[in-house]
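With one protein chain held back, the other chains of the complex are shown just where they sit.
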Amino acid sequence: MLEALKEEIWQANQELAASGLVVGTSGNVSGRDPETGLFVIKPSGVSFADLRPEQMSVVDASGQQVEGPLKPSVDTLSHAYVYRTRDDIQGVVHTHSRYATVFAVLGDDIPVLTTTHAALFGAPIPVSNYAVIGEEEIGKEIVENVGAGTAVLIRSHGVFTIGSDWRKALRSAQYVEECAEVAHLARQVREPEPLADETVAASRDWYLHGYGQKAILSGS
Amino acid sequence: MLEALKEEIWQANQELAASGLVVGTSGNVSGRDPETGLFVIKPSGVSFADLRPEQMSVVDASGQQVEGPLKPSVDTLSHAYVYRTRDDIQGVVHTHSRYATVFAVLGDDIPVLTTTHAALFGAPIPVSNYAVIGEEEIGKEIVENVGAGTAVLIRSHGVFTIGSDWRKALRSAQYVEECAEVAHLARQVREPEPLADETVAASRDWYLHGYGQKAILSGS
Amino acid sequence: MLEALKEEIWQANQELAASGLVVGTSGNVSGRDPETGLFVIKPSGVSFADLRPEQMSVVDASGQQVEGPLKPSVDTLSHAYVYRTRDDIQGVVHTHSRYATVFAVLGDDIPVLTTTHAALFGAPIPVSNYAVIGEEEIGKEIVENVGAGTAVLIRSHGVFTIGSDWRKALRSAQYVEECAEVAHLARQVREPEPLADETVAASRDWYLHGYGQKAILSGS
Partner (left out) sequence: MLEALKEEIWQANQELAASGLVVGTSGNVSGRDPETGLFVIKPSGVSFADLRPEQMSVVDASGQQVEGPLKPSVDTLSHAYVYRTRDDIQGVVHTHSRYATVFAVLGDDIPVLTTTHAALFGAPIPVSNYAVIGEEEIGKEIVENVGAGTAVLIRSHGVFTIGSDWRKALRSAQYVEECAEVAHLARQVREPEPLADETVAASRDWYLHGYGQKAILSGS
């Protein structure tokens, strides 16, 4: 069942492990099959190096596991919540990347300081309320806070990014960390002035319509 | 004698070297054979790249070497002390990972700022008194300070982690460094509020009973 | 057309990706063919891992694409501006390297604190005004600010380096980041005293005439 997607999301989780954004067994990538509405996610507490494609969990829209030899990620109900409420999202990534988690600990949004941040996210990266792990609370915080963006910091926890496919969500996770590191280091010197709203809007608009090989879809 | 364990603990030391948590010849992993009570440890002052499985030292519960062509680690008596006083522990890891060592230098516990820290350790990571290297003083500091956790910062020195097997101890060493880095960076901005005790307890309980493929044993 | 240069600049972009100075699809290297005046540049929004040599874009001095299956980098008109106004420059590199971007965010020049900075750049690395992406404004800022040096920080954006060939421009990009990191970390302790102008001039002169296997050309 969904063998190609299992292989693909297994590969996505390998790329996540290689990205330097996660440690040990933390973090995960899921991807949804648009036809069936089922999604594939990493099993819970398995190290990326030991993970095999056939061990990936297949889960339905309600968060119930429908296939796979192992218990799915503890974040499964939150991924399911995102997929149920956001038809446009087919990939979700979770990390505890260091500098972004610092903002999550402090409860500070990541301010828009660079053209990269403006283009990729179009707004400060918001930090949610605290949410317990294991149920769908984190999913609710993601949907409530993400707005037109693709990334949310979960208070005292880490980062979730979403995208029209997992590759975009994973790329967002990398850029969240880049933006967080630059913002953290800059404010070690002095509180930096965020980019003006018009500048942010213009950069975001340019990115959605002028960057890459075709117009980039909103929300991705 | 214990050829499989020597091969396994040699491999563990290679993983330690690859983890970025150690430099040069510093740091070590040991693992105990539950049947004989003997443990295998890295020889002293040998670089990880030059180390061969057959060079690993076999040591008894009193800290006496019983096999191996080289002198065992200078931390051997401290590993032995831990094994003698803690039947539940079969793996010990030692690093000088950078951010954790900063807390050890300052004499500051690592406060619980994230759900990861709460789940993995269940309490601040404590810093011990200063202890000389070479005898069992460090082992005593580990046992006295570790409580129900798995990690201790040795004052002005580095990190020791323990586990029901060496893989868990090595994973703890990675998470200690992640927690230390996030805590250090956060307090560069302003002193962060630690998570409330109930939140820490709930996260730790959830981790021990809800994370991974089966309940995770207390103390590991 | 220009197959050897396409292969070479493709390789240059792979070295950029391996340098740790760029993330995702950000950053680019271009190189000019001195005979035809055409230059080769990375296509827009393509990840370095997916990029193939035959996908590289060939562009003329006015910034018009003359070959290649994909739309060229959004920075193409700025590269073209640099090549049109600086006959001595045959390579341009763009990164968002972390510490240098912090200086770009704060609007601070990178001061000359080390013999490496003095030798390689001969002056503080200047930060430009803000410039929109997509037209030649960034190119104008580079040419206006670069002076006798090889690197400019684009305000709230990142780094551009130039050289008599792309290898020198790429090396400059690595040294910009090294100088930025040292300068950022030093001023976390206290505001460091820049090297005296005579010391900088002497180091730069020595580098241009005494370092390497032959005199290094000015401006490279």
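Think of it as A, B and C in the order they're written, each chain with its own count starting at 1.
The definition used in the following text is that contacts are C-beta pairs under 8 Å (C-beta built on N, C-alpha and C of every residue); 3 or more make two chains touch, one makes a residue touch a chain.
Computed from a predicted model, the values in this text were never measured in an experiment.
Asker: For the chain that does not appear here, which of the shown chains does it touch in the whole complex?
Answerer: Per the touch rule above, the missing chain touches B, C.
Asker: Which one, B:Thr85, B:Asn129 or B:Gln188, makes contact with the chain that was left out?
Answerer: Result: among the candidates, B:Gln188 touches the missing chain.
Asker: Which of these, B:Gly31, B:Gly91, B:Gly158 or B:Pro192, touches the one chain of the complex that we don't see?
Answerer: Of all options in B:Gly31, B:Gly91, B:Gly158 or B:Pro192, contact with the hidden chain holds for B:Gly158.
Asker: Looking at C:Gly37, C:Pro69 or C:Gly210, which makes contact with the chain not pictured?
Answerer: The missing chain is touched by C:Gly210.
Asker: Hey, which of B:Val29, B:Val46 or B:Val200 is the one touching the hidden chain?
Answerer: Touching the chain that is not displayed is residue B:Val46.
Asker: Name, in rising order, the residues on chain B that touch the hidden chain in the full complex.
Answerer: 23-26, 43-46, 70-71, 74, 96, 98-99, 101-102, 104-106, 108, 130, 132-134, 156-158, 184, 187-188
Asker: Could you please point out the chain C residues that touch the chain left off the display?
Answerer: Interface residues of chain C facing the absent chain: 113-116, 119, 171, 174-175, 178, 181-183, 185-186, 188-190, 192, 195, 199, 202-203, 206, 210-213, 216.
Definition applied: only the chains that are shown with their structure count from here on.
Asker: By the touch criterion stated at the start, how many steps lie between chain A and chain C on the shortest route?
Answerer: The distance in steps between these two chains is 1.
Asker: Averaging the CA atoms per chain, pick out the one whose centre lands closest to the mean of every protein CA shown.
Answerer: If one averages C-alpha positions chain by chain, the most central is A.
Asker: Taking all residue numbers at the chain A/chain B interface, are over half used by both copies (same) or under half (different)?
Answerer: different
Asker: On a C-alpha centroid basis, what's the spacing between chain A and chain B, in Å?
Answerer: Result: the chain centres lie 31 Å from each other.
Asker: Mark out which residues of chain A touch at least two other chains, giving numbers and ranges.
Answerer: Where chain A meets two or more other chains at a single residue, that happens at 188.
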